[in-house]
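Only one protein chain is missing from this complex, and each of the others stays in its spot.
Letters A, B and C mark the chains as written, and numbering starts fresh at 1 in each.
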Amino acid sequence: MTTLALQRAEAPVSATSADQPFRTAAGGLIDRNRPRDFTFDGRRLTGCHGDTLASALLANGVRLVGRSFKYHRPRGILSAGSEEPNALVELRSGARREPNTRATMAELYEGLEATSQNRWPTLAVDALSVNALLSPVFAAGFYYKTFMWPAAFWEKLYEPMIRRAAGLGRAADAPDPDIYDHAYAHCDVLVIGGGPAGLSAALAAGRSGARVILVDEDFATGGRLLAERREIGGASGADWAARALAELESLPEVRILSRTTLFGVYDHGAYGAVERVSDHLAVPAAHAPRQRLWRIVAKRAVLAAGAIERPHVFGGNDRPGVMLAGAVRTYLNRYGVLPGRRLAVFTSSDDGWRTAADVLAAGGELAAVIDTRPSVPPALRRMAEAAGARVVTGGYVAGTKGHLGLSAIQVVDGYHSVETIACDGLAMANGWNPVVHLDSHLSRRPVWDEAIHAFVPGTLPSGMQAVGAAAGRFTLAECLESGARAGAEAATACGFTATTEATPQTDPESLDHTPLWRVPKPLGKAFVDFQNDVAASDVELAHREGFRAVELLKRYTTLGMATDQGKTSNLAGLSIMAELTGKDIPSVGTTVFRPPFTPVAIGAFAGHHRGKDFRATRHVPSHAWAEENGCVFVETGLWLRPAYFPRAGETDWLDTVVREVETVRARVGVCDVTTLGKIDIQGRDALAFIERVCANPFGTLPVGKARYAVLLREDGLILDDGTIARMGETHYVMTASTANAAKVMQHLEFCRQWLWLELDVQLASVSEQWAQYAVAGPRARDTLRRIVDPGFDISNDAFPFLACADVTVGGGIPARLFRISFSGELAYELAVPAAYGDAAWRAIMQAGLPYGITAYGSEALSVMRIEKGHAAGAEINGQTTARDLGLGGMLAKKKDYIGRLMKERPAFTDPDRPVLAGFRPVDPSARLRAGAHFLARDAAPSLEADEGVMTSVAYSPSLRTWIGIGLIRRGPERHGERVRAYDPVRGADIEVEICSPVFVDPKEEKLRV
Amino acid sequence: MSEPATIQASASLWQPRSAWGGAPRAGRHGAPGQAGIRLTLLEGRGLATLVATEGNEAGLQTVLAERFGLSAPEAGGAAFEGERGLVWSAPGQWLAVAPSPHALRDLPEALRGLAAVTDQSDGRALVRVSGPQARALLAKGVAVDLHPRAFGPGRAAVTSIAHIGVQLWQRDAGPSYDIAVARSFAGSFWAWLEHAAAEFGYEVATVQG
Amino acid sequence: MRIRCPFCGERDNGEFSYLGDAAPRRPDGLEASAQAMHDYVYLRDNPAGTIRELWYHAAGCRSWLVVTRDTRTHAIESVEPARDVARARRSGEAA
């Protein structure tokens, strides 16, 4: 410390920068030749390349930056990093508006637009600053005690009022125009933090050849080395950092991610980080993402995230101009900015005196140094006094003065007399807290280190090590040494040969520090949590009311719950609670830090998956034809299915669907049913396997035949239904419903790999290989005769109902033909290799032309299945048994299968259970709707009167009326009875007659012709 | 097995359609400068899944080696001779790849009793990803470590990209990778590829067989 | 969370789907009792500590796996193919 130059610089501020009156004449890491114009609240200002918004504002003498959350007190810039609680602004405008952006982290770019928030009408004159006058009322938790009368006023009056006042900035009100990216990265050693410890660790690990990722939240690498006047091996710290960075960049297996925040630590070496790829630009370059979310997997991690300085708790400590002492040094040394014309230092450590020295070195005026310790090293005192500064030891700052910014401090000396000292800047140095946030993410609690009066990492998850200031080792020498050692150890643990070099010589420093958790007698409100306006008096109140456990304190006062997660406030709150309860700080404990370390844009997490790309869209093989022909599609799971194919002159969807159904019932239609799951089951024990997974018997199914299949869950309810076709002696093809295809495959694999591994079964999903088309209607066979190659006899005799066979189409293209029907018509399903799906569809349309073929979609398909009383997704909803759906009779009696026992539970065999029936409106013009509940005609609506529910409805072209199927108590016994379909959410109450669920061709004559 | 070479097409109607559909546009796209990515659509390939029957893996290996000159690689492997090869898919399961479906026509019969063979030639869309930024591109979607120390030519993975199931294998140290994606997902997969490749600049081409 | 599939290597848990405790044994066969089936389907030890559980590598090799994991810390002790575990159980029964 004493080695630092103390002489006053010749010209305190830049002579050429009249527009940046607080910019020093020289020095700093900014580029003075690259001015950057920006605006704050519409005011045009200029900064330099290399500035943050905060440093540029300070360079322009702007101290008032925002208004506080609750009391709307004027606030300025407290810090120079990601811990900033006060200087939050709205950045950019329109669809790119970003509320609550830390001015200390926003890299200045040409044209930057910033607006202050949470004020009206202006930052300087804020109407709600009246809240500050009401602060005696607005103590912690006051709202739990009032606003209760009258009850209805909460939503109408009190809450809207509170909500409007709360909330800081305004979110954008249009969709985010930028793109976000994701990337995965893997490494041996992950180093978190680009300060001296992190750089040392990365160098030690990187030199060994290990794959290293260095993550640093700053845009310039070096951490505190950029902010301090320090020496390493005879060079300046900043130069050392630059050399380290250059070497790291030259190592092929080292990746440096700057402008990147490691925000979360997850299980098993997984980490989340967000890279602000384009936030330092007005608009991202073409094709470039705004931000990229990195998912990093690391074998080892070195935490070198540094430390955060602690404010003092005294009256008016939130006034613009009061700053952390380290931040003052950052503005002086890195940005070449004097944070005030006349600065005072309030310190409890030797570290604070470093700020005094740097102020002088930068040409600033030092008004005073107030040290809470009774004695300070004489050399330090001499330095300050030589510069004309008032020095007070064993005293404290009790209060501050100033309107919208600091104009004076009120100092209490060792004799309790109050002295007012004029100054426009105050630097607070009350010790540093290691950043223990990340190592807490895996539920590890930090432990108290009495030597440094701070929490340090406790037991870390295996593979993780903390170094440097993050481990409570604050001296530069310790940072370099512990970083290098940890980096080498991590690389060695990954199998590399790493050596550590001797730690270079650093200039001496003193860590002497006796924290003052709060001043004894503050003058005015003494803030603990700046952003949430939690004062020391609120902690006292929480204590008085029994909210003494640290989590209760946090929740009652909102201490540490603001956007900074209490980075500068938590310990102050704990220490006051410790004092009030007579405990020591570690007994009070600490709250759990949660990810993310700093807030992360929601868009970054979502990445590519938004809008139409939220989830994949699956296309059916006939999609191109359908599009060409004006099809209307419908989302069905991930599939985009053709719903109906409107033709000219049709006025609405119902017109079209009726025409499609009538055409199928009278002539022929074709429908893409590729979305069904298709599973090839082969193997010696294929049949035994099918017998165990299906509830109905298959032992008698011959080769060349297909059968309806019901699968139950082990709890006895229906899992899915489909068909199983026996294509060969040991070769079956099973279909599953569109919605359940993946679930059924997983279930079959479970049975094969876990339950019955003794069975020789091979499963292969062929859902994607085959395009499958239902060709249905009286002319289906005629149509298919022109598709299936001539060698195959598909006559009714040779290929009867439920037949299946391998055939060829189009002159030798292999295909599968199944004579199965969902529509109740003479129908086939033809499967062709998917590449020929488009061709086959066009060929079928052409082949069916003479018979008046129509394409039909899922709507017509659904109408026809309802006309036939076939259950589908609305009935097979995970709450129904086979018996409920009228399938009880087909279940096997003499075999064990999944779900056999549980389906016999009393509730499932209760004769009063709602079961499947059909419904017809008594007034044939009435429209039915699914979701209506059934009530007796004379029943008053009540839960007790509920007899069941309509599950599916359709307008039946065959019956010229709406029809429905549904579940109703004792349905099959009640055909002919009338009940109400009660649908109050759509204002309907319709009398319906219970009937058979099979409305069309109940004798199934059409199927077999 | 489909045999396009021998099909006597009854009409010009019966033309196969690319699994990529109309999504890809040939040519140069994305950021200007030297293209970092080359995307080559692999058309007309033969694909089949082989699922070994219980306890017959050794016999399967022998027949594959003797009759087809192929070896079934271990978990996570891909064994290729030119454009023919086998890619591990699951325990006891492989994806057979050949320049055309025709080249795989003898497999089912030759492996009868040893493995269930299922044609998948139409079920997947294939793309080859190469170019100086190929690895960086795939890192945007593939959670598997593709660094040369962890993954190289002859390695394969079944995983997902952008919520879409893929099978990928590395062809050479260039690096170039082949990616197979289920046909119905091809359009969405392509949308992701374009999104991810745009910042590197990319070119699109097609090869047959 | 990362799960090391014995076939595919370490993958994010998002590639897997979860079933639950691997301890309950399905009472196979026509002679199984409803009580035993009820216990198999519904009752769980749900330990705070080590559990052997069934996962399915849905987005990978479609293998069912038995993962031995601590439910308090998520630490994974082992991952085995479910087939091997089932086979070992059976041979244990036979012996």
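A few comments on the model shown:
Heads up, the rule we're going with is that contacts are C-beta pairs under 8 Å (C-beta built on N, C-alpha and C of every residue); 3 or more make two chains touch, one makes a residue touch a chain.
Operating definition for what follows: contacts and distances are computed from a predicted model.
Chosen from "Peptide/nickel transport system substrate-binding protein", "Amino acid/amide ABC transporter membrane protein 2, HAAT family", "Sarcosine oxidase subunit beta" or "NADH-quinone oxidoreductase subunit H", the protein name that UniProt gives for the omitted chain reads "Sarcosine oxidase subunit beta". Within the full complex, the chain left out of the display contacts the shown chains A, C. Contact with the omitted chain, checked across A:22, A:40, A:69 or A:530, is made by A:69. Screening A:583, A:786, A:905 or A:978 against the full complex identifies A:905 as the residue touching the chain left out. The omitted chain makes contact with just one of the residues A:891, A:932, A:963 or A:990: A:932. In the full complex, chain A contacts the hidden chain through residues 69, 95-100, 136-137, 139, 142-149, 151, 154-155, 159-160, 162-164, 166-176, 178, 180, 264, 266-267, 270, 272, 295, 441-443, 537, 541, 544-547, 549, 551-552, 555-556, 558, 562-563, 565, 592, 594-596, 599-603, 605-607, 609-615, 617, 634-636, 713-717, 873-874, 877-879, 902, 905-908, 929-933, 941-943, 945-946, 949, 951, 982-986. Within the entire complex, the positions of chain C that touch the omitted partner chain are 1, 12-14, 17-21, 35, 38-39, 41-48, 51, 53, 55, 69, 71-74.
Everything below uses one rule, namely that only the chains that are shown with their structure count from here on.
Two chain pairs, A-B and B-C, are weighed by contacting C-beta pairs, with A-B ahead. Centre to centre, using the average C-alpha position, chain B and chain C are separated by 32 Å. Among the residues of chain A, those in touch with two or more other chains are 295, 297.
Along chain C, residues 12, 62-63, 81, 83 each make contact with two or more other chains.
Considering their complex, residues 1-3, 6-11, 13-19, 21-22, 30-31, 49, 51-54, 115-116, 118-124, 136, 139-143, 145, 147, 149-150, 162-164, 182-189, 191-192, 195-196, 198-199 of chain B touch chain A. Those residues of chain C that touch chain A in the shared complex are 1-2, 10, 12, 17, 19, 26, 28-30, 32-34, 37-38, 40-41, 54, 56, 58, 62-64, 73-74, 76, 81-83, 86-87. Within the complex, the chain A residues that touch chain B are 179, 181-186, 211, 285-289, 295, 297, 608-609, 613, 615-621, 623-624, 639, 674, 680, 682-684, 760, 762-764, 766-770, 809-814, 833-840, 842-843, 846.
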